[in-house]
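Selected chains only, in their assembly positions.
To keep things simple, chains are lettered A, B and C as they appear, and every chain counts its residues starting from 1.
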Amino acid sequence: MIWFKKSHYIIIMLLAGLVAGSMYLTGFDFTKFQDFRNMADFISKWFPMNTENLPFLLEESLITISIAFLGSLFGLLIGLPLSFLAARNTSRFHTIYFGTRTALSFLRSVPEFVFGLVLLTALGLGPFPAVLAIILHNIGVLGKLVSELIESAEKGPVEAMVAVGSKRWSANIIAILPQIWPNVLSQFFYRFEVAVRTSLVLGLIGGGGIGQQLFIHFKTFQYQLVSVDVLLIMLMVILIDFSGGIIRKKVI
Amino acid sequence: MISLENVSVYYKSSERPALKDISLSFQKGDFVCVLGKSGAGKSTFIRSLNGLQPVSTGSVLWNGRAISTLSEREVREIRRETGMIFQHFNLIPRLSVYQNIMTGFFGYKSTAASLLGLFSAEEKRKAGEMIEAVELNVEHSRKVEHLSGGQKQRVAIARALVQDPEVFLGDEPVASLDPGTADRIFQILKKNHSARNLLTIINVHDVLLAKKYASRLIALKEGKVVFDGPPNSLTDEDYEMIYRG
Amino acid sequence: GKKENQEESKEKGAFTIGVIPAQTEGEMKGALEKLQDVLSEKLDREVKITSYPDYNGVVEAMNYKKIDMAYYGPLTYVIAHESSRAEAIVTQLIKGEPFYYSYLITHKDSPLKSVDDLVKNSKNVKFAFGDPSSTSGSLIPGIELKDQGVYKSESDNKFKSVQFTGSHDATALAVQNKQVDAGAIDSAIFDKLVEEGTIDGKQFKTIWKSEKLFQYPWAVSKGTDKETVKSLQDAFLGIKDKEILNAFGATGFTKAENKDYESIRSAADKEGLLKE
């Protein structure tokens, strides 16, 4: 018993219990997988793809990628400073720490489509409210994720800056940012990806872009167009993923 | 200048105290070397001097005022006058040699100037000079991860030196250096010390080096001061007592 | 939970029904439970009714025999019939009639008085459809506008802008608030919104009315035996309970069959929604 303590077993038992309960509630049962043929049949309906409207859909994709880009970039620009306020080791007063955490938690807890709905009423339909909804949500997500990276950063360098007599903020930023930067980038690109997928939900309520097209095609059962939309979305996600990988490699 | 009154330090995850009821005082002009076995409390001691390690009981006084009662601003002023070299260097990863050294100036700069990297020509000259002094003949733009152990340590020394400190605290600043370089670094520290009448306190394992440069030796054992006096008063029995297994 | 056991209960012989609360407002849980009891009794078989927010999952589920009966919109039904031979057996009566219409509406202050005006001024008109899968909010008016030569698709049309509001309610409000100049809407829902006071009927003009459209059908999956269909029809026709009827905005139920939706089918076909 070198790595495991008794408490670990208790945790495992507890998890197992929770898993069993959840399985019961969700009707988890692999024997239900009788009808593989159904799946194949269903997927076959998506092909051949209907590429008639491709130029238009590409245009819409461009809008989606713009929505996602602005949503995640501005989210990061606002969330990053907040994350320092929301990290235990860099936040100065407990009240600020706690307040920021709560605010971020709130932003994160509101589903994007609720933000979208509310903003739509003030701004009209279109991509702009979608961008704002994604920004608001991303502030919450990136603020939290980055704050946890900050909390698990090495303490030594910060201590060195403190010992130099540096101002609190220069110390925190200069000693921590270089440490967490590759992971911050990785989170940013991940959120960028997610924002492309989020445009689906926002498309449902008129947020524009390829997400809206997808829902229109979906609701009219035009699966041969849906497959094109999904493919475009997948390509965008993979593209972002790929370029994120390259950029990250440069900084690591 | 600095004095300790009945200072004890207890760590959370350890049963025994790291420092136990220590009372000492240091004046400008003292060149103190602190000896002691591994685990005796040397690092804890040096870190408690500028308040990096809060004391559990007792107090550390700077010019008669307890560090724990000072405002954040006052503590910062003390610290920027205090150069410190850490046992594990505490360099900032992914930054270059030069960038790491430039952070030594942060105590004197506004947050904006620090983060924008606005350094005067004088500061740059100074940094270059210190890089020379510690014999760092590597590319200035190399990331500190890509240095040898002793080169890392010398970056840390240069960072502390550019501060032009009034008080110099070193936690085994030459442990990773060869005897030649170690001696030359001590020469620099000593020259600095004498020229500007500093207070220098250094943990060191190399007793010969300590004897050669220190004006006062202190030895810790299990968190207590077991020797305090001029180097020539350290007898072989003392030595034996300090380092016995 | 109970609905998650649908699959199992089906094996045990429960008859599963999916309902999409398409043209109703208000919680219909109570009504559906009542309906469930009525049908159980008449079928002498356990019946499970679950409501779903949208058609897609339900159509696919019926397609693969994961569900036995569903309450569809006419267009959705036509699509479901085409892909999986779902059969309409019952529809609802509203004010005694199994029909409704598609309206094109404008604000009363609008200079648009007819479809001709709309066509002539299309360059300055912001137009709103409802849900893209809606018969009266999208399909039928879309075809009309196509015939008039001003609309081919969302990306290719002569309007200043075209948008899908996602629902009849939103379309009505958009017209009332002058966010759009004209919109397409389900006549029955429009009347109901006025009745409920959600919108002010006096603020609107109807500039076009479609042909009769057959009401929302209840459809069973392919291969449902005659006997079951018969008992279902009997059960529905016998429903007089106000709570159940109100949940669907209906005054009663009547028999329906596939050919009642022929006009919608040809419309959908024309739109290319049926090609497999």
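Note that in this section a residue touches a chain if its C-beta (ideal position, glycine included) is under 8 Å from a C-beta of that chain, and two chains touch if they have at least 3 such contacts.
Just so it is clear, the structure is predicted and the values come from calculations on it, not from any experiment.
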item: Counts per chain label over the entire file, given a single displayed copy of each; value: A x2, B x2, C x1
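Basically, only the chains that are shown with their structure count from here on.
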item: For subunit B paired with subunit C, centre-to-centre distance based on mean C-alpha positions, whole Å; value: 79
item: Centre-of-Cα separation between subunit B and subunit A, whole angstrom; value: 45
item: Subunit A and subunit C, separation of their C-alpha mean positions in angstrom; value: 35
item: Subunit A, residues touching no fewer than two other chains; value: none
item: Where subunit B touches two or more other chains at once, by residue number; value: none
item: Subunit A contact footprint on subunit C (complex, rising order); value: 1, 4-5, 7-8, 54-56, 59-60, 63-64, 75-76, 79, 83, 131-133, 153-156, 163-166, 179, 273, 276
item: Interface residues, subunit A side, partner subunit C - complex; value: 25-27, 32, 35, 38, 41-42, 45, 53, 56, 59, 124-125, 204-206, 212-213, 215-216, 218-222
item: Touching residues (chain side subunit A, partner subunit B) in the complex; value: 154, 156-157, 159-171, 173-175, 178-179, 181, 251
